[in-house]
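Written out below as structure tokens is the structure these notes cover.
Complex shown without one protein chain; remaining protein chains in place.
For chain A:
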Amino acid sequence: MPFLEIKSLEKRFGNVDVLKGIDLAIEEGGFLVLVGPSGCGKSTLLNTIAGLETITAGEIHINGRKVNDLHPSERDIAMVFQSYALYPNMTVAQNIAFGMEIKGVPKPERDKAVNDVSETLQIKHLLDRKPSQLSGGQRQRVAMGRALVRRPLVFLFDEPLSNLDAKLRVDMRTEIKRLHQSMKTTIVYVTHDQIEAMTLASRIAVLKDGILQQFGTPAEIYNHPSNMFVADFMGSPAMNLIPASVEANGHGLRLSMPQRSGDPLTLALPEGAGRIAKHAGGNVIFGIRPEALTDPDGADRNSAGVVLSECQIEVVEPAGSDTFAVTHLGGKQVVARLRADARVAAGSRMKLAFNLDKAVFFDPGTQLRIA
């Protein structure tokens, strides 16, 4: 029995369908990340779980209890908001204790709970300050403290790191992950940052236009994206999605992609590319992540699907840890991720290794993955 379960959830604002039949489930202690571009409905979905938005149809269950019609305070959840939403007129201690105060918890008990939480989050020295006297990272901690002190069944995070600067964001990300590992509570986390999604999640739900595109573990989402949107959205730099035609040449199949000059680039597909066979003579979208397209020395030696082919390098972008080389295939810009010290010059031709074991193929019409 899943701990948090969402069944065919729909949400309509007037005539606008914001969520169109979402089905999700997460086990106790799981970390569910809702990710998608802005306007995809991920925050609305979180708000419906919190009870801050009503739902048009469907069911939400927390720990086996249907919470559709329960007030937010009765759902046994806690939420950390994007703007932290700390009460500006109260001190940090009062902010953390506000919920207990409303519930009528006696003062000594409140003080003890505030004390425990502030110790966990190392904000003890801030307890007497007002939110306006805190830095962004400190406010973030206090907001988390306010959620922790409720000891909820489910934590809801609404883009909690998007207001922090880049370095602090990475630190807090690690801290949230550590907190999750030690507390083992169930978390639902909304972000538009796919790296946050990959690093934190035990399950990722990718949304677009109110429709669940794919729901799976980070590895599933990354390696086996169900459609072109997910493939393009997850991963940085994004997956190369190259229009190609499939040709049968007697003993096997090969992909053919036009280059900017000269003959089309062809790649022989490994044996057992069964599902591609149906598309022989037709077109597919050939998806290959930049790290599966590299210089021959950097290619995965354990993979049988590595095919070498010469490409025209147009731009070289050294990034310190890697060097990105940009070429042009099938009318698209294609990024290859080379070793940092790979010898490559813009304007020259170079052999690139395509790891076809890691490649995915999409139907250009339906955009769904075919292999």
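Simple rule for what comes next: a contact is a pair of C-beta atoms (placed from the backbone, for glycine too) under 8 Å apart; a residue touches a chain by one contact, two chains touch by 3 or more; residues count from 1.
Keep in mind that, in the parts below, contacts and distances are computed from a predicted model.
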| item | value |
| --- | --- |
| Per UniProt, the name of the complex member that is left out, chosen from "Cytochrome aa3 subunit 2", "Nicotinate dehydrogenase medium molybdopterin subunit", "aminomethyltransferase" or "Carbohydrate ABC transporter permease" | "Carbohydrate ABC transporter permease" |
| Sole contact to the chain not displayed, among A:K66, A:K103 or A:R260 | A:K103 |
| Per the touch definition above, residue among A:I55, A:A78, A:L134 or A:L253 touching the missing chain | A:A78 |
| Touching residues (missing chain, whole complex) on chain A | 50, 52, 71-73, 77-79, 81-83, 85, 87-89, 98-99, 102-103, 146 |
